[in-house]
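In this view, the complex is presented without one of its protein chains, the others remaining in place.
For clarity, chains are labelled A, B and C in written order, and residue numbers in each chain start from 1.
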């Protein structure tokens, strides 16, 4: 029997997200964004991180606002339903963070190259764009078969990928459902993987459906029980998106003072998911609960 | 409401597998090999086909034996538990078919390039091998970032991919479980897709679990009800592998006369799955039935 | 200057955003495969599916394919009703593969700056090394502009946004004019329409330059020219943008009952 990988969020972030690490997060784009893990990164005051992700939907803005970040490798950084994110804007405009500008496809291509263990992969995207100007990991190449001009995207291999999922066992085996985004690629390409999960379940639950496993458990470094760990983003099977929280964040992050106030309330004052759920309040958790269900038709893996 | 795509196996093969087509089959390697569809290709006496697949486990040998094939694009052609396949050997040795020799990874890489819509993809495999000698779709290239020598694999885009699955609806939406092999890539890379299925189910069964769908239904051309359509290969959830049938095939395909006899009994005399199941016999179908089951833990896709 | 959206008695008939969404939805043909972007396009697809294009298929960059409208209003493409009974939940790379192969008929993208050849900027105002304003970036927009068979731009029409030359090309249009896309290696596509708060523009098939094709009700040609940073070409057959029908409006309002996007 292998050893348990379950630990506290504090231990997982402390051990597997050193200062200066490249960290991939928010890989399924708008769902299952690992906010709880991101907030722990802020509480631990990490420095010099490179954040990797397609669209960050306020998580990156929050981490940038606390001064943890030196570089962003992403396609879109903002607040999906309101637009720009202020900490990010200011940090770039002040020259405090470096950018590696991707599109969603070039980022997916770079992570897929990392996952496949090859140093680059071509795409037909980005040609004619100025992404080449603000991203040295893109180069124009010629196809050896067709002569076509293509964009080569250098492999991206994060030091650590943080994924929030619905359920995991203590050995790192986990189920993910919903749109996957670039979750699979980022995990496969990554040196370490931290899983935060709505529920910790028995290994038999996970092994009942190996097709729903998104990355092999033997490569996972840490498993953390983090209910509501994706809030305010949605968690399929658990809770809906909290639109109001995204709207509120935009209002409460316009200035450094606003942000400090937001951080004090939603990050610094929180120690563990119990605190967080209490802070959310019953009305809010009730509003976000699923009201209409549809369960997957079972399949048989017998012999 | 879209139109039904359900049709007979005869109609599907007649309409979507023209003479000279490139046909990808047997993509999950040892499971869910579309034998029923392959036998229909033989009955319709198709000519000049290119067969694409990783390891064919006797299906390709059967189609080659009937003179339908002009070219093979594969990594391994034989009988997994017995070794060489005689029709294939003789056809290559007599110069009757052309080879494009792949490894499993170069084939997966070529189909993944096709699926991604790019003209090639690199791999670190095959360097130093003689695959380059018998496969013009492999070229040595230099990585524009690292300077490493790599193998470029040209994209593979089959005219048609034939997949046997567990369950499908009449609109082309289908569930596949078990190891995937290169099924997803081949379907995405292919111009047409024929699905043969153990069961035709209501659309609600499939849409209850969109993560188990392996290729989007809007791209599927034909859906065929074909129970036992993967026999003698195994179908997860339905039946085990019929090892004896593979052993028997080796014995009954050593000469042209042996093969003609096998074909007459197992292909020409069969018109539809009822005939086939009768030919298998109750003892055999009972022996292959699943005796130990484990059902996937459900997941909720509600809101 | 403004769009006529009230009756003489002051009752709201439609909002500018509703007019824009409706114009966008009408660009979707039945059976089209549409790559659906953030914000207004979410509604445009829902509207088209529910009216004239019931067989359109929606592809979403986060790894969703849908052939039905979402059963409840959604504000983002990742809202759970948009996953419910979808046709396929998959990897971003899988759906981007459909796009890159050329299987996507049309896409919609927004922009902060656009130039006369339809090049879009959503990244930097000023030099990218030290910008005066940092915008959110490409998301999937660059990919859609490069790889869809055609794409439609949806924008607020202001002089500071309609500029002679964008500071940074996030999403390529026709570059510097004829043959540019082919020359730099793009396999297909280009912008087909620009739907703005003032009118609808298309691109000349020869010069690839933007041409004003229709103005919204209550907007004059002069209004549009004043809001454009270069001498804008005007179509000889310029028309008024058709207004939403009552049916379109009532359908649209089911998908955005609180007017979050269209209020």
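In this section, contacts are C-beta pairs under 8 Å (C-beta built on N, C-alpha and C of every residue); 3 or more make two chains touch, one makes a residue touch a chain.
Everything quoted here is computed from the prediction, not taken from an experiment.
Asker: Taking the complete complex into account, tell me which visible chains touch the one left out.
Answerer: Counted over the whole complex, the chain not pictured touches A, B.
Asker: Of the residues listed, B:43, B:89 or B:139, which one is in contact with the missing chain?
Answerer: Considering the complete complex, B:89 is the one touching the chain left out.
Asker: With the missing chain put back, one of A:184, A:225, A:243 or A:263 would touch it. Which one?
Answerer: Reading the full complex, the residue touching the unseen chain is A:184.
Asker: Using the document's contact rule, name the residues of chain B that touch the chain not shown here.
Answerer: So the residues of chain B touching the unseen chain are 28-31, 54-55, 74-78, 80-81, 83-85, 88-89, 92-93, 95, 99, 101-106, 108-109, 112, 123-131, 133-134, 140, 148-150, 177-185, 233-234, 236, 240-241, 243, 290, 292, 294.
Asker: Can you list where chain A touches the absent chain?
Answerer: So the residues of chain A touching the unseen chain are 2, 115-118, 173, 184, 188, 204, 207-208, 210-211, 213, 215-219, 301-303.
Here is the rule we use: only the chains that are shown with their structure count from here on.
Asker: Let me have the rounded angstrom distance from the C-alpha centre of chain A over to the C-alpha centre of chain B, please.
Answerer: So the centre of chain A lies 36 Å away from the centre of chain B.
Asker: Measuring centre to centre with CA averages, how many angstrom lie between chain A and chain C?
Answerer: Here the centre of chain C sits 28 Å away from the centre of chain A.
Asker: Residue numbers in chain A touching 2 or more other chains?
Answerer: 109, 123-124, 148, 150, 177-178, 180, 236, 240, 290, 292, 294
Asker: Residues touching two or more other chains, restricted to chain C: which are they?
Answerer: 71, 79-80, 83-85, 89-90, 93, 96, 99-100, 147
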